[in-house]
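As you look at this complex, bear in mind that one protein chain is not there, while each of the others sits in place.
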Amino acid sequence: MSASTAPAATIGTDEWPGPLLEIRDLKKNFGGIQALGGVDFTVERGSIVSVIGPNGAGKTSFFNVISGLFPPDEGEIYFKGEDIAGLAPNQITDRRLARTFQNVKLFPNLTVLENVMVGRHCRTRSGAWDAILQTPRYRREQKETEEYAREVLSFFGSRLAGYRLEQPAFVLSYANRRRLEIARAMATAPDLLLLDEPTAGMNPRETLELTELIGRLRSDKGFTVVLIEHDMKVVADVSDRVTVFDHGVRLAEGTYAEVSTDDKVIEAYLGRPADEEKTA
Amino acid sequence: MATTTTPTTSAATSSAPAPAAPGVDVARAVRVGAIGSVALAFVAAIGMLQTFDNRVVFVPFLSLGDVIFFAVPLVTGYLAGVVPPGPMGGTPRVSAARALLGAAIAGVVVAALPAVLIATLRSDLDLRRTFPNLSPGLAQILTLGQEGAAGYLALLAVCVGLALVGGALLLTEERMRRAVVRGVEIVLVLALIELIARQFLGNLGLGALHQRLYVTNSGLRWLPAVVLFVLFTAVSYVLAGRRASARERMLRTGPERQRRSLIVTLVLAAALLVMPMLVGSIVNELFVNVGLFMLMALGLNIIVGYSGLLDLGHVTFFAVGAYGMAVLTSPASPGFAPELGWWLALPIIVAMAAAAGIFVGTPVIRLRGDYLAIVTLGFAAILERLFISDWLRPYFGGAQGIRRIPGVSVGATTVSGTDPRAMLYLTIGFVLVAVYVSWRLQGSRIGRAWAALREDETTAQAMGVDTTKAKLMAFVAGAMISSFAGALFAAKVGSVFPNSFELLVSIVILVIVIVGGMGHIPGVLLGAVVLIGILGGPRLPGLLQEFQDYKMLIYGTLLVYMMLMKPEGLLPSVRRTRELHQEEFLQDAWFDKKGHFTDDPDATGAEVAVTEASAPPIAGDAADGTEPR
Amino acid sequence: MRMLRKGVRTAAIVAAASLVLTACGNGDTADLTDDTEADADATGDEETDDPGDDPDEDAAEAGDLGSVTYQEGEAIQIRSLEAISGDVAFLGIPNQRGTEIAIADYGDVQGFAVELGTPLDDLCSADGGQSAAQTIVSDDTVAGVIGTSCSGAGVPASELISSAGMVMVSASNTNPALTQTPFGTEGENFSEGYYRTAHNDLYQGAAVAEFVYEELGLTQMAAIHDGDPYTDGLTTAFQDAFTELGGEVVVYTAVNKGDTDMVPVLTEVAGENPEGIFVPIFPPEVNRVAEQYVNVEGLEDVVMISADGAQVEGFLEIAEAEGFYFSGPSLQFEGNNNEITDKSATDFLEDYQEQYGEAPSAAFWAHAYDATTLLLQAIDNVAEVGDDGSLTIDRAALRDELYSTSFQGLIGQITCDEFGDCGAGEIQIILHEDSSVTDATQIPVVYTFVPSE
Partner (left out) sequence: MTATDPPRTQAPSLFTRARRRLTWVDSFLWVIRVGAVLLIAWGLIGSIQRFTAGLGPTGSQWRDLLVAAIAFGAMYGLIAIGYSMVYGVLGFINFAHGEVFMSGAFIGYFAATALSNGGLWQSNPIIAMLLTLLVSMATSTFMAVLVERVAYRRLRSSPRLIPLITSIGVSFFLQYSFLGLFGATVRTYPTLPPFMTGNIDILGVPVQRSQLLVIVVAAVAMSGLWQFVTRTKTGRAMRAVAEDKEIAALMGINVDRTIVTTFAVGGAMAGIAGMLYGQLYGVSFFMGFLPGIKAFTAAVLGGIGVIPGAMAGGVLLGLFEGVGPLLILGGLGIASPSQLRDAVAFSALVLVLIFRPSGLFGEAVGAEDRA
């Protein structure tokens, strides 16, 4: 099936020489309705890839399958050369692939800081006995967790700082909720970050700010990013590559310039400019 | 009293011009009165008034039954005038007319159903085959012993009079009102604990004081009662306003709050160290029982409060602990009798409970919360049946239980139920351990995982929390803590019978956790003290023996009341309060944080406020892990 | 901040440690300085233990269990500990009322009134019995206790009351372990100072076995209990006695309280073709058995035997109960007279009806009445009036006196043996043929079992 096989020892590690994420012929049906009809998809390390497409194109399903919320019906998902198809979401996060959600899923009653600290769960190991006996490991991890969370939050400047750290998540503004979600995903120290419509519901200024932030995610933090986005301006600004989905299949792929002139893409979007679609 | 006939007419006239400010709300008064009337007729028909009439609380004239009887019109009269809080919150001041006339109307309405009851009781109709508690004695209570028409008048006078008192209370300053209520509560409790007070004062060498305050085997003398009432009211008036409200505590987070609850816990612990020596054996006995339920409730608190998994069969772990201890230590254990010492058996039992936790949790670990509820209930039922069964009689003694369980050896002595004081120290020790463990776990990595799990299971998993493991950890930790209770129980009672582990125990533990405050250790402890201490468990007497027949009724009522009115519990945890009052909280944040908004780089305060208000509340869809189908 | 947390942790550890130390230390000092109250009582004289606890007591000359003294004008305290709430209240309430009537009938003891105090509830459970008993023993003015209703509650209660030097007389505990099992051997839960007027289950099991085997000539029996320690004990005793006689219990099974569909268990029974079924369970389950057994193929003609738990109106009144035999303590009290209070059973029932507006809901009222007279008579016999007009009861003497008090009671001759079985132990089998007769005492006796020592 494959041309050459990489050394087995590098599978699942940062030494893996191949693409960070490689998906072959991914299929998923929900109750007879085809959500994904055989998708191939590749993400190189260090790139920012946008996934666009009209509503119902299967973009979120695509993320859900990658992140393990649903097992695929068919196909393979290689992350750093390791097949992760069918693993539980927490196992996938553990392998350094994190995501955010389209409809912001925070832990509303936990504080901002606590929300981010939850993201450190899979990077720490102390158990119940450590907590009860207050072992050195527990104390060290507890300290590290909090420091790491603060550091991640500082990435957002003064947005999520100061008194906000101790506020419950549900009092945050919509934009801050989105930021917090990204921070929480960042706290899992991922190699690949899946952002599902990070700018949805934001005003133009906030969108601009976030666009810049996504760029910094790569430049400052070294994350590889895949994002679903409707705002073509954002897509054009940040993406190295753009993949267009329609009806659960990949319609086109290339740079923004290539894709935006693709006939099939124009056809799929015909009469449905991105802005209007968002309200649906 | 002369006003009793006028309110209806004056209310009718005054309602015509209808001033904008809250005037006399006749409809409300009638509605509240009707509810009061039904409530009074209900407590009468279920026999509560009569049962409690045998308990004299204020010598020589007031019984507990009277107190309940009088409380209904009093509260009704108070509520009749209350102005429901508007959309902006806050209760406006009430005019004297509204309070008193409303109260009078409500008082008249309250008397209606009881009057019908009296008429029925006096008639020749024999209702006792249908309503066994409608005895002639009931009419005596409701009419204050008056015959003929005087009886109805007495009822009316009591209802209207006390309703007016309630209405008058509404006119007083809130701080005063609270102080009065506190004073009544304290005096009432003092009146009910004659035997305890006798022992306590006796131990302090104050037997003479007891003689002055109380009548032996009865209640408080009336004059000291009045003096104490005035005293306590004054004290609470002075002290009032110092406590931070739950709302304030809601905003207070992190270390500061933890420190406070810890200090409270430590003060309580210190008090508990001294208490068993001063109070008599009855209180010690009572508190041992309370302690056992505290342990179970702390265990359940990890499962329900921290992790949001509804476990309706928590008695399972109690039973495993108790039966495990019985089998391992009793020489009379029918099948396998290693006759281990208590301390040696303890780790084995805790391990067994942990295994039971895994066994109960695993089958439903991937299913929705309500399935978990019913399956845990099912497991408790299965276990109860197994313990009573003839099949396992060779191991568990079937219906005859296991007897002759030795006590706990501490040093050279053996602690068992015959020595409640030593037993109490032992129980306190274990409760402290459980509190410490709960507290440590809550703030730890696993505690955060539980919190995340409770908030939103799917998201928690997507953020790298192994939810299966976290759920099972919750079950294991909860089971282990609760098994302490079983182990102590076996040593205390000296015998275990299957009927000590009925399903009702699970429900009572749940009520404790909920009434106290889910997810909040001091709340849970308080819940156990209040409920088990006063009412008692399904098979355990509380302070008020008379409540036995109404225990489960009260538990059920409390559960509904708390869920509807105060779902965060008596001593709520911060998180829980946030969760249940998100909207109010948002309002507060809106008002309080204006200052912060202006120096926010986002935008102007107004803009952010709009954004925040327009953002959909995220509790509804996310708080429980899965969307309602 | 961090300092504080550390400080708090240290404080917690210190607190925990001191707690353990205190707990241990307390146990020691309690023994050395003898400053405890009720718990040291078994050996110590309690009066000196609590100075000022109760001003109306003084350190009288005491036996080795201590004594209780009432000043002039005070009342002698006895307590009632019965199952007065919940599903067994039908048993406990008549017991408590029987005690109340007996106290009223007996009148003053050497010029001192007798007071029952707040009735206590044994909740028909071990834990409930223990906690209630704890309440009793913490009040050292109590001379004696009437109770418990349930044997399960009696086990820890008797232990506590015994170690407090008090005495208790139960009207309805029948479990052998509380007194003797087998006959002449101390039971596993026997405690000094425990007495009962109720029969020992061993008698009833033996009585049914003898009746079935010898009178009816049946050799193949089924036994059904309901998981209650009482019914379970009874079926076990029956099984043992019946097997010893040479019969066989072909199926021994059980239902649960609250079951309504009895067809499965009856089918199980029918599968073994018994000639009779011993089903000593309570209503409403026994009602369901009676209604359903006739429809189960193979059980149309079996002999049905129930026990005293079902001898209540709620069962006797149904048509399906006709043809049932019942075992139970002798209930033909009609002609009997309590010689101490000179009260006949008929008078008692009249009184009861008048005072409480209903007939007793279970059969042990007479046992409770006799238990109370027994206790009061014994107190009367040992109590001594001092020079200052006070009354002193020596606890050890009271125990001894109870063994030697003997009189004719409502249930027959009351004499306590060395294990505290005071009732006659006479068991009767009655045959219920007419469902319009709902008073068990009116049902004809077909067999009487008198235990032979």
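For the reader, a short list of remarks on this structure follows.
In order of appearance the chains are A, B and C, and numbering begins at 1 in each one.
We take it that contacts are C-beta pairs under 8 Å (C-beta built on N, C-alpha and C of every residue); 3 or more make two chains touch, one makes a residue touch a chain.
Since this is a predicted model, take the numbers as computed values, not measurements.
Residue-wise, the contact with the chain that is not shown comes from C:Gly314, picked out of C:Gly314, C:Gly386 or C:Pro451.
Remark: the omitted chain is touched by one listed residue; of A:Pro19, A:Gly119, A:Pro168 or A:Pro190 this is A:Pro19. For the options B:Val264, B:Met552 or B:Leu570, the residue in contact with the chain missing from this view is B:Met552. In the complete complex, the hidden chain is touched by one of C:Leu81, C:Ala126, C:Ala143 or C:Val255, namely C:Val255. Within the entire complex, the positions of subunit C that touch the omitted partner chain are 87, 89-90, 227, 252-256, 258-261, 263-265, 267-268, 270-272, 283-284, 287-288, 295-298, 314, 318-319. Against the chain not shown here, subunit B presents residues 42, 45-48, 130-133, 308, 310, 312, 362-371, 373-375, 377-379, 381-382, 385-386, 388-391, 393, 457-458, 468, 507, 510-511, 514, 549-550, 552-553, 555-564, 567, 579-580, 619-620, 623-629.
Simple rule for what comes next: only the chains that are shown with their structure count from here on.
Applying the stated touch criterion, the connected components after subunit B is left out read A | C.
Mean C-alpha position of subunit B lies 34 Å from that of subunit C. Multi-chain contact residues of subunit A (touching two or more other chains) are listed as 134.
Across the assembly, subunit B contributes 436 as residues in contact with two or more other chains.
On the side of subunit B, the complex with subunit C involves touching residues 54-55, 128, 135, 195, 198-199, 202-203, 205-208, 211, 217, 255, 259, 262, 266, 269-270, 273, 277, 280-282, 285-286, 289, 332, 385, 388-390, 398-401, 403-404, 410-413, 415, 417-422, 425-426, 428-429, 432-433, 436, 489, 492-500, 537, 539-541, 545, 548-549. Looking at the complex, you find that subunit C touches subunit B at residues 1, 4-5, 8, 11-12, 15-16, 18-20, 22-24, 26-28, 30-31, 36-39, 50-55, 77, 84-86, 89, 115, 117-121, 123-128, 130-132, 134-135, 137-139, 152, 155-156, 159-160, 163, 177, 188-189, 225, 227-229, 231-233, 252-254, 256, 357. Those residues of subunit B that touch subunit A in the shared complex are 253-254, 436-437, 440-441, 443-449, 451-452, 455-456, 458-467, 473, 477, 575-576, 578-579, 582, 585-586, 589, 596, 600-603, 608, 611-612, 614-615, 617-619, 621-623.
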